[in-house]
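With one protein chain held back, the other chains of the complex are shown just where they sit.
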Amino acid sequence: MPSPPSGASLDAAPLLEARGLTRRFGATIALEGIDLAVRRGEPVALFGENGAGKTTLLRLLAGGLKPTAGGVAVEGTDPRRAGAAARSRIGVVSHQTLLYGDLTAEENLVFFATLHGVPSPAARARALLREVDLAERGDDPVRTFSRGLRQRVALARALVHAPPILLLDEPATGLDARSTAAWRRALAEAAARDTTWILATHDVEEGLALCPRWVAIRHGRVADAGSSRGPEADRARARALAP
Amino acid sequence: MRRSSDLAMSALTVATAGSMAAALWLIFLVAPEERVMGAVQKIFYVHVPLAAITFLSVFLLLTGAAGYLWTRRAGFDHLSIASAEVGWLFCTLVLVTGPIWAKPAWGVWWTWEAKLTTTLVLWLLLAGILLARAYASTPEQGARIASVLGVIAALDVPIVYKAVDWWRGQHPIVFGPGKTDPLAPGMLAALLVSMGAFLLLFALLVAVRARLAAEEDRLAALLEAAARSR
Partner (left out) sequence: MSDAAPRPPGFVSASLAIAQKDLRIEGRTKETTLATVLFALVVLVVFAFAFGGDAVQRAGAGTIVPGVVWVTLAFSGIVGFTRSFRLEREDDALAAVALAPVDRGAVFAGKALANFVLLTALETALFPLTSVLLDVPLLAAAAPLALVVPLHTVGLACLGTLFGAVVSRLQRGEALLATLMLPAATPLFLSAVHCTASAIEGTPLAADRHWLLLIGGLDVLYVLVALLLFDAILED
């Protein structure tokens, strides 16, 4: 089970912060007044039903979507002002793999490494493939991979620029046991390298296991929050959210 | 606040009706018949204002579209929708009244000279914008895509005109150098009043359509709020 490196929560400024974050789609209010602070070394689990706003929140934090009101700060910087800098600090895994099916796993990683300006993209790609246990399939087109393998490549893609923050949108849904284990292993290694993440998940137990803090979203608002390591009551509240 | 805008709308409606009546009176009862073409020429009093206002609507469309892309304020999008729709309507009328006049005047229903071709291309561009809005998955996406297309269309119109001009050229020139027949005074008055009447009509239609768009937004927001509070 991954645990944050000791002494990591002493940074004063949060790594990633949402302040009064609101997003409307036409007349629909997807998110309203979200305040969230993620500190270095303290990953957060994001719980909520389908349609609660988890994906929208992650997209806003990643900078792929602009807020209707409120703001995001990535290491203190506003992505609307310094978008490229903010984007280089974040890696994203979503339920779609965000990969090019006709390219090989290695080619995908080299491409994204190049886009992020990673030095020696080819070497980095091969190292990442080893990390997610896919070294022997590096030359196969991603189209030929099962969902589990694709998500592993997707995680490698998110890690290609070694971002301090990962945004994970239900990455392990539909994965078999072997892929889920490989996932958790990769996440543990990321934690050891001081990577922090927000993990949106339906699986409350997984969320509690992988993240010291949790936040629950309902109807676009923060409904509840708590710690996964502290009082049992907190964890019970989280489990009560599960449908 | 609503009452003053209602008042303005009513005033505009009355002014439009009044000026239209005046225009019709001048066109049919005061302006002399044109020597060569007779009564058919009277379409000129309708066609010219319609054409001029169509191109005014392109300018408004550009303002609304660019304004929306820059500020994302709904008001700009309402202007954009209204000027695209009403502009397309006026454009259709130009393309209908033109050939009716052209056949007796030039002997052909249509010719590929610069003004006609540009108007036809504009009609297609506006139709495309309206179609794209219908295909959008959310109103916000529709607004954004339509704004992008609106900017492209508006920038394209002068270029299309110039390009077709180099390619052909044959429209009768009404004002300015090269005009063949000076307008009789009665005709000028009829044209100017007609222009004013159609301008007011255009303003009225755009205002109504923009307000409709605003009301639709308000309704959607109210429905949404009601659904959430349940």
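Labels A and B are assigned to the chains in the order they are written; within every chain, residues are numbered from 1.
As a working rule, a contact is a pair of C-beta atoms (placed from the backbone, for glycine too) under 8 Å apart; a residue touches a chain by one contact, two chains touch by 3 or more.
Fair warning: this is a prediction, and the values are worked out from it, not measured in the lab.
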Displayed chains contacted by the hidden chain, counting the whole assembly: A, B
Which residue of A:Thr22, A:Ser94 or A:Thr195 touches the chain not shown here: A:Ser94
Among A:Leu65, A:Ala223 or A:Leu241, residue touching the chain not depicted: A:Leu65
Residue touching the undisplayed chain, where the options are A:Phe47, A:Phe112, A:Trp183 or A:Trp197: A:Phe112
Residue of B:Met9, B:Ala74, B:Ala163 or B:Leu212 in touch with the missing chain, whole complex considered: B:Ala163
Residue in contact with the excluded chain [from A:Asp35, A:Asp102 or A:Glu205]: A:Asp102
Missing-chain contacts mapped onto subunit A: 62-66, 83-85, 87-88, 90, 92, 94, 96-103, 107, 111-112, 114-120, 123-124, 127, 141, 157, 161-162
Missing-chain contacts mapped onto subunit B: 69, 117, 121, 124-125, 127-128, 131-132, 135-137, 140-141, 144-145, 147-149, 151-153, 155-156, 159-160, 162-164, 166-167
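In the analysis below, only the chains that are shown with their structure count from here on.
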Mean-CA-position distance for subunit B and subunit A (Å): 50
Partner subunit B, residues of subunit A touching it in the complex: 25-29, 219
Contact footprint of subunit A on subunit B as seen in their complex: 138-140, 217, 220-221, 223-224, 228
